[in-house]
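For this depiction, one protein chain was excluded, whereas all remaining protein chains were kept in their positions.
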Amino acid sequence: MTRIQVTVDGVSYSDDVEPRTLLVQYLRESLGKTGTVVGCDTSNCGACTVHLDGVSVKSCNVLAVQADGHEVTTIEGLATDGELHPVQQAFHECHALQCGYCTPGMIMQAVDLLNDNPDPSEQEIREGLEGNLCRCTGYHNIVKAVQQAAKAGVTS
Amino acid sequence: MTITEERQTDAPEGEVGRSRRRKEDQRLITGRTRWTDNIQLPGMLHLAMVRSPFAHANITAIDTDEAKAAPGVIGVFTGADLKDTQGVNANAWPLNAEQKAPEHLPVAVEHVACAGEIVAVVVARTAAQARDAAELVDVDYEELPAVLDLREAVKDEVLTHPSLGTNTSAFWKLDSAEQGSGGDIEAAIAKARQDGIVIEREYRQQRLVPAFMEPRSTVVDPTGEQLVVWSATQIPHILRFLIAATMGIPESKLRVIAPDVGGGFGGKLQTTPEEFATIAVARRLGKPCKYTETRSESILSAHHGRDQIQKLTLAAERDGRVTGLKVELLADLGAYVAIVGGGVPVLGAWMFNSIYKFDAYQFNCRTVLTNKTWVDAYRGAGRPEATYGIERLMDELADEVGIDPLELRAKNWITHDEFPFTTVAGMTYDSGNYEAATARAKELFGYDELREEQRRRRESNDPVQLGIGISTFTEMCGLAPSRVLGSLNYGAGGWEHASIRMLATGKVEVVTGASAHGQGHETAWSQIVADRLGIPFEDIEVLHGDTQIAPRGMDTYGSRSLVVGAEAVIRAADKVIEKAKPIAAHMLEASVDDIEFSAGRFGVKGTDRGVSMPEVALESWTCHNLPDGVEPTIDADATFDPDTFSFPHGTHLCAMEVDTETGATKMRSYVAVDDIGVIVNPLIVEGQEHGGLVQGIAQALWEGAEYDDQGTLVTGSFVDYTLPTSADTISFVTDHTTSPSTTNTLGTKGVGEAGTIASTPAVVNAIVDAVRHLGVNDIVMPCTPERVWKAIQAGAPVSAEGEREAAPHFDEGAPNQADPDPSASVEGSLS
Partner (left out) sequence: MIPAQFDYVAPETVQDAIAALAEHGDDAKVLAGGQSLLPILRMRLNAPGVIVDLGRIPELQGISEEGDHLVIGAMTTYAALLASEAVSTHAGVLSKAIHTVADPQIRHRGTIGGALVHADPAGDVGAPALALGAELVIAGAGGATRTVAADDFFEDLFTTAVRDGELLTQVRVPKHTGWGAHYEKFVRVSHQWSIVGVAATVRSEAGSIAEARVGLTNMGSTPLRAKAVEEALVGRPATDEAVRAAVASVADGTNPPSDLNGDSDYRKHLATVLTRRAVLAAAGA
């Protein structure tokens, strides 16, 4: 067991973890942050995307021990004071989700994309989301949602 | 000008037709979801599966001692340990009494027939401990020869299940002359050989992985009075029935819950070995148990889709009028006949003739067992295969006749004034307007301009060629009339159930048996009920997916929820109104005959007096002053069994660029004009279309489950099973024409599978069209750059002038074409 101290969605946690524990397992199983989900075992699908020190990572591809001393934001910490993040709002407005399983990762990556490039072209949006698989929407409305959020001038 | 456009310019008065944002979204976009894998119960144990690495083997010994001694392990169970309690994965749709279906045990006892079959279950306090111990289970196998290739399997030289004596599961035939719905197919083909055109082709429907995003998971709690099963399933009601039917648990002692379910696409309409194994172990140990698969396990062990060889013979007159179609299918079922696996290819029987008027038609299907993962429904289920076959053939015929492929289709399709129309397959289509959808699609697509660009690129020998693909499709959905299912030996009905509970505070609960997993039932049903009962959209709660809350249902698949499930909701709502009327009349001191219900209000004819629906609901709840003999509730149930199917249709046009130097393909534009009848929520409909399109496009371009010679799935992870990303796809143009269905109250048709059914042939037709002048008339799916490039290399330029030769007849060496020998044996065996 290794002792780690991680801040997740603004709350500081200190836990003993097996070194093999993946960050996503730690979030889900130790902290109950089940909004972040697991969709694959090869880091292709992006469903587990969270922000680590402000940038997007696949939390299945990071060990919990690597997050020691760092700050994590999950989909559950994105809304502030009960207000949806503009990207969350745009996903709702544009019907950018169906089953919703890819949605937490997709939203977290979309936020990262807009942090990096507040005024992306359609192609830049499509390339910026290439690490997140969705099987329901055909991506069409996801792209629209990111465009709408960009128009609204989103930066977090 | 389409009806849709008119509706868009005039905002709808009611809820139906409005692009309501979904009620479901709030929890999904904030991470407050209840996926099965999120569930934690006190003392819950975790399962890991030990799976066969071999495609075909006898299990000779299993040593579990080391695994049992590993940290945290509570138990290790083999098939022998569970054989009396684990039930069986049933086939619910035997094609006929002669069908051969091997027993499919959740945990294999003596014999494994495909890689990935479960041979032992490890139970431990954590999932990691279970996985660690699973590595320590030592299984001895006696490897057996495996049959992996469909054509090889037909020969019965190597058997998937030696005890069955054959690999053929069943043979099923529909013949238009025999059933009186059309002429004799052999006569039509013979005549065409003399003075018409015969197009003969073989097409391959590759094996696909449904690849829902949420891996399957099952949690079982055996500690209460009822055994509670949470599962990531499309079919909680059918699962409950089959657990009861095969495991010896009274149905009344079972509660099945499908909580938030992350997609299905047919892939979760199975009862799975993992579900049954988890139930068996939880009951044995008396402790809550969870099993969640990894993605690799899911790709290997959740059922696959499609996998057919289609031998097609199309007979036509010289001018392109089709006189007959003969279909000979070989369908790969994999190692077992899955829940409806045998029936899926047969769903194509009524769809190969599609929107066309053929004189004669024959459909033959042989279902075959091989040592691969079992095959069952995947989005479209039988209909994409049929649509692909006929739409590819129509392009080939157009080329042979030398006319535009849209013109050829128009020459053969049912015209709008011919509905209702009974097809050569014997199915009666209630409505449609293929001319209108096609005209709109051409306009949106810029058909003539793209044809002109295509001509220019050909003339300049541009390295990038342009092709236009067409798919004018229809499908049958809204599964299904129970009598029809009965006539096909299907093991259940096709009805759907709904309940409406009118709460004392004016709120409404709508209970539906259709169990959603991303479709947006909660929103659409609310819209429908809001209009019907005059209750605000926000005051309606839609409940589903738990057999304790929604005890009756047939679940969600086959584009059935709206046309069957919502019809039940409408009928329940109408019953609520009828039950409320006497109470309202009593409250208003009027005669029931004088009560009119409109916009949520019961009024007395000719007066301004009235009471609202919530007022009547409250009155029935207090029950202080009801008319004599009136039951103190206005809640109502309805079960709806459809009389017929729903027949959406559409015209899809696709432009593909082909880089002739590399074989790379790129989608330029895609227009889909669908007629799905009256639309309840345009936003949800568009979403269904977009997603459906990409799944169908992905079959054409990217996806394919491939096994090696040993029966190992080579495409066993998302690294190799190549799903498209946002960067590989484009934005689509979608529009609608509307010919309302005449068989349900709202005039709706199904939409869930339409995009997938239509898009695959549109894409392949476009690629072939781009390089047809280079001597290419087919490319095997998925059309990888390598295959496209090699097809171009192999193609011999066709002379543009002069006499055209007869269409090729199963040329050896051409793509998709059978070796002469096996195809002859197929033909012989079908007769």
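Letters A and B name the chains as they come in the text, with residue numbers starting at 1 for each one.
Following the convention adopted for this analysis, a residue touches a chain if its C-beta (ideal position, glycine included) is under 8 Å from a C-beta of that chain, and two chains touch if they have at least 3 such contacts.
Bear in mind that the values here come from a model prediction, so they are computed numbers and not experimental data.
Only one residue in the set B:230, B:276 or B:789 touches the chain that does not appear here, and it is B:789.
Here one chain is not drawn; of B:30, B:294, B:310 or B:412, the residue touching it is B:294.
Touching the chain that is not shown, out of B:205, B:353 or B:715: B:715 (per the contact rule at the top). Not every partner is drawn; the one left out touches chain A at residues 2, 18-20, 22, 25, 38, 41-44, 46, 49, 52, 55-58, 60-63, 65-66, 109, 112-113, 116, 127-128, 130-132. By the touch rule set out above, chain B reaches the unshown chain at residues 127-128, 131-132, 135, 294-296, 661-662, 664, 701-702, 704, 706, 714-715, 717, 719-720, 722-725, 727-728, 784-786, 789-790.
Heads up, the rule we're going with is that only the chains that are shown with their structure count from here on.
Centre-to-centre, using mean CA coordinates, chain A is 30 Å away from chain B. Those residues of chain B lying in contact with chain A across their complex are 21-22, 24-33, 35, 37-38, 128, 211-215, 260-263, 265, 294-296, 517-520, 683-684, 686-688, 690-695, 717-719, 723, 725-727, 729, 731-732, 755.
Put simply, chain A touches chain B in their complex at residues 18, 20, 28, 33-42, 44-45, 47, 74-76, 78-79, 84, 88, 91-93, 95, 97-104, 107, 122, 125-127, 129-144.
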